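Below you will find the structure I want to go over with you.
For this depiction, one protein chain was excluded, whereas all remaining protein chains were kept in their positions.
When the chains are written out, they are named A, B and C in that same order, and each has its own residue count from 1.
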């Protein structure tokens, strides 16, 4: 148990430091897509929801899992789509145009 | 086994990304201290050497371990000292002086 | 601990790397879309990996769940107007929090409590508590932004104390629960407190402070995801949660700093009316002192300008004037003027808000400038066009030590030859403070909805061609 906890802590600490560096490099320009994008990524909790909804653990876990699957899918599908929709709008000045 | 490997890979990948971000932020000014400093940190292999030198595993491992302890200690002690010696030399212009 | 064969574990490692790359690519507008693709790929790999788990035996709930979720998520993303992004993001935090909390409950229900280790129990407690808190808190934030709930701070003496007590109470409850994991009532009690605190902690915060709240809830959602990862021993959840959490935390810090306020002040200060008409009276008494410009005056000034800087603010979003401003800009450019856009880090109501709106209207992002890059150019500029911005151009932040926004970085618009301000009334902005810029001799205020005013400028200029 302690070993597992320790490993998880390592991952958390490294990912936390990494997050700090990666996020600080995102320019103001893209802060709204960043918010939408991290949302989409956090939709990875889908992974936990799928196990709850698809396992054979009785009614309550399954129904809770089903709702969780819906919510997480909304986030991940919706999040990636809206991020892309926003990013598509960011254009550099065409060299020809003035 | 596979589980262990996977965990080690996670650590390696996260630390590799993190290293990339952290190192890129070090200015040219401090590249020599950086080389000395990472050297000192890599002296952490001392941890493996200590087990080899202090365990009861027969002569060969112990002697190898002893040499390794000497080498790793040179690196870590020497590395931190020389890094600090260099960094001590970096000074900002005193506001009074011209 | 979930059984995992190494292929499944490897799929999660791939997903983790993809998510890191997604965020890394967001450092450049040119590469960012590639990052999204990589993220989608990672998510797909992780889902396929998960579906290979032996625990998953029935698909009759999974398939409709994924379908419904995709449809709703797709629809929400395709049709939501860009001006509603803050609301959209609040809502998705609510979904994220709910999903995490429900997974937590289902994990608890389906295990014999004594099979679970203390680490898992602690993680489940965190996960559900922060999950529910994020859920209701984000719903409140959404309600305030949408106007479903009054934007004013709703509070009474002692509310903060009660909230803090409830928070500590649930921590104590968690400790008891770890020692007696069979006491389900304590677990559900913790859930209930999370639900309640989400409401009572957000209600007393002013509507206009919601962006900071949303970002903070973002970091709680991240915390909750990471806790899920600890509970079900899943590294990709820990990593995604940590990335999400740091992002929310960094953005909320950035906003408080740019507003020159402390976190504590945002959360407990009951600041801002969230309702700009509230300050109407104070503004009206000073009405006589400012130059009110007509459409014709302003058009003549613009016509003569060689260089124009547009400063958009929250009012641009309110009146959806992004296309109108772009069209006016193009006309001015065709007449030979240099047009730039000065974007303040907290202009609007969300980090990056103005950038997205202007990008939507096809303004190239190399015409958008951060405050550090443009603040020295105002002195050499003929006309500054302030479109629904107020606090971010308030000189009191530089000159008036007593002002609550003193120290916040603001644009030096008053250094330019002429400032044209578009707003509907002499009301205050987000911070409820009067703005002496509007009363300076080189400022011309054109009252009216920003979009309509801009369109009138445009037709006026076109008739003069």
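We adopt the following convention: contacts are C-beta pairs under 8 Å (C-beta built on N, C-alpha and C of every residue); 3 or more make two chains touch, one makes a residue touch a chain.
Everything numeric in this text was worked out from a predicted model, so none of it was measured.
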{"item": "Visible contact partners (per top-of-document touch definition) of the missing chain", "value": "A, B"}
{"item": "Footprint left on chain A by the chain that the document does not show", "value": "2-3, 5-7, 9-10, 13-14, 17"}
{"item": "Chain B residues that touch the omitted chain in the full complex", "value": "1, 4-5, 8, 11-12, 15-16, 18-20, 22-58, 60-94, 98"}
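Methods note: only the chains that are shown with their structure count from here on.
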{"item": "Geometric centre distance via CA averages, chain B-chain A, whole Å", "value": "34"}
{"item": "Geometric centre distance via CA averages, chain C-chain B, whole Å", "value": "41"}
{"item": "Between chain A and chain C, centroid-to-centroid distance (C-alpha), Å", "value": "16"}
{"item": "Multi-chain contact sites of chain A, meaning residues that touch two or more partners", "value": "11, 15, 18, 22, 25"}
{"item": "Junction residues of chain C - those touching two or more other chains", "value": "20, 235, 239"}
